[in-house]
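One chain of protein is taken out of this complex; the other chains stay put.
Think of it as A and B in the order they're written, each chain with its own count starting at 1.
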Amino acid sequence: MKYVDEYRDPHIAQAVAERIARKVTRHWVLMEVCGGQTHTLMRYGIDELLPGQIEMVHGPGCPVCVTPLEMVDRAIRIASLPGVIFTSYGDMLRVPGSESDLFQARAKGADVRIVYSPMDALKMARANPDRRVVFFGVGFETTAPANAMAVWQAKREGLTNFSMIASHVLVPPAMKLILQSPSNRVNGFIGPGHVCAVMGFEEYDELAREFRVPIVIGGFEPLDLLEAIGMLVAQLEEGRAEVENQYSRSVNYEGNIAAQDLMREVFEVSDRKWRGIGSIAASGYRLRDEYAAFDAERVFDLKELSAEEPKECISALVLQGLKKPVDCPAFGSRCTPMTPLGAPMVSAEGACAAYYQYRRHA
Amino acid sequence: MCLAVPGKVLSVEEGDSVLRSGNVDFCGVRKTVNLSFLPDVAPGDFVLVHVGFAISKLDEEEAARTYQYLAQIGALDEEGLAP
Partner (left out) sequence: MPNTTEIPVAFTCPTPLVVHDRIVLGHGSGGLLSAELLRDIFLPLFSNPVLDRMDDQAIFEVGGARIAFTTDSFVVKPLFFPGGDIGSLAVHGTVNDLAMGGARPLFLSAAFILEEGFPTDELKRIARSMAQAAQASGVAIITGDTKVVEKGKGDGLFINTTGIGIVPEGVRVSANQARPGDRVILSGPIGDHGIAIMASREGLEFDTEIQSDSAPLHELVAAMLHASQEIRCLRDPTRGGLSSTLNEIATQSEVSIQIEEPKIPVRDEVKSACELLGLDPLYVANEGKLVAIVAPEAAQCVLSAMRNNPRGRESNIIGTVGERRAGLVTMKTAFGSTRIVDMLAGDQLPRIC
């Protein structure tokens, strides 16, 4: 595949890793923010190529992992209502709620369907005027434009049977939380490449300045990550703390203006609860009042459901890079992809699932 | 996060004034993709596609530059000339 395969060249990977090894003089802790980047690191064993002084910790960039427990519960509640067609990206189906998950809801008779795009959910709404179609709108900023478009188009067409559970989260507030923590060990960040393709990377200037950390916006292929790591190491060794863009073939400073305009039209920034972490101010999107008719949480008027994580799950610490999945006593024994205690074990991008799939040496 | 894959735009449909869509090729697999967020994109361009939407146009010059830089590191390493 063009623009993919060439960034997976193992020989160049080796050479870049050796270059990093020659440059590094002390221990550095680096965090890749996106779950997709974690996935690549694990799948290609990039951490095995890096010199021992580089420690990679995994960030909270998995929207599935951070979708709050009660959001999943609400989704299951809505899906189980008669006449509802509940649509979702595949990622969410196995994520455990307090007592169940969407797959099990389907087993009990709920009409739960996987879609590749939110526009497919819209198609279902048009094709089934007598059913209420609900779309589970999770994601970071990368997915927000698509989700916004579905709602915007629904309003434009005057659909009365389509709504969305808006469960969006934003990256910069999560990074800020990590940086503000007294136990933070991260020296440098690989920024979220696809989030920045949409948003640009102006927001990261402020973080780099305020906390004096280098941030390199990175892509998702092995060579992208290695190059980003190399750029971070260079900054750290030279005492710089800037924002650089490794993923320049897909990311520019301003981002995608048309996408941002539509997101602003449909969404507004709101506080959000992050699973395992708690509430972070101004860290998510919700639908504006003008789109209330398409906001599933308002349409279905669910009582405030709250829920507690199982005490054994340390996903909060894993999501903030304070612990690795293998540090968790339940990892691989009580907590497996079959019997997950927390979302990072279920989500394909979750750190725990990645470790379990590629690396456990139980 | 955010599985997005680069593909080549084969054709653009100018139907709806607001919702533009096009046929995008991913190495033999073709999909209809929503191009509304890239009003200037034309057949022959490469775009990054996420959940059925093109979110960014690939800058082929930057791609070439990035790759050449990396390839050079690989070549230098091979010749034992890496700094």
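In the analysis below, a contact is a pair of C-beta atoms (placed from the backbone, for glycine too) under 8 Å apart; a residue touches a chain by one contact, two chains touch by 3 or more.
Since the structure is predicted, the reported quantities are computational estimates derived from the model, not experimental observations.
The chain not shown here is in contact, across the full complex, with A, B.
If you put the hidden chain back, the residue from A:164, A:280, A:296 or A:352 that touches it is A:280. Checked against the full complex, the candidates A:36, A:68, A:255 or A:284 give a single residue touching the omitted chain, namely A:36. Although one chain is not drawn, the whole complex shows that of A:131, A:155, A:298 or A:334 it is A:334 that touches it. One chain of the complex is left out; on chain B, the residues touching it are 1-3, 5, 26-32, 49-51. Considering the complete assembly, chain A touches the hidden chain via residues 1, 4, 8, 10, 13-14, 35-36, 42-46, 48-49, 62-64, 89-91, 93-94, 96, 98-101, 103-104, 106-108, 113-116, 120, 139, 143, 173, 176-177, 180-183, 222, 276-281, 310-312, 314, 316-317, 320, 322, 329-330, 334, 337-341, 347-349, 356-360.
To be clear about the criterion, only the chains that are shown with their structure count from here on.
Rounded to whole angstrom units, the spacing between the C-alpha centres of chain A and chain B is 22.
For chain A in complex with chain B, the residues that touch the partner chain are 1-4, 6-7, 9, 11-12, 14-16, 18-19, 22, 34-37, 61-63, 89, 116-120, 139-140, 142-143, 145-146, 149, 153, 156, 192-195, 197-198, 220, 223, 227, 246, 248-252, 256, 258-259, 262, 349. On the chain B side of its complex with chain A, the touching residues are 1-6, 8, 18-19, 26-27, 34, 36-39, 46, 48, 50-53, 55-56, 58-60, 62-63, 65-67, 70-71, 73-74, 76-78, 82-83.
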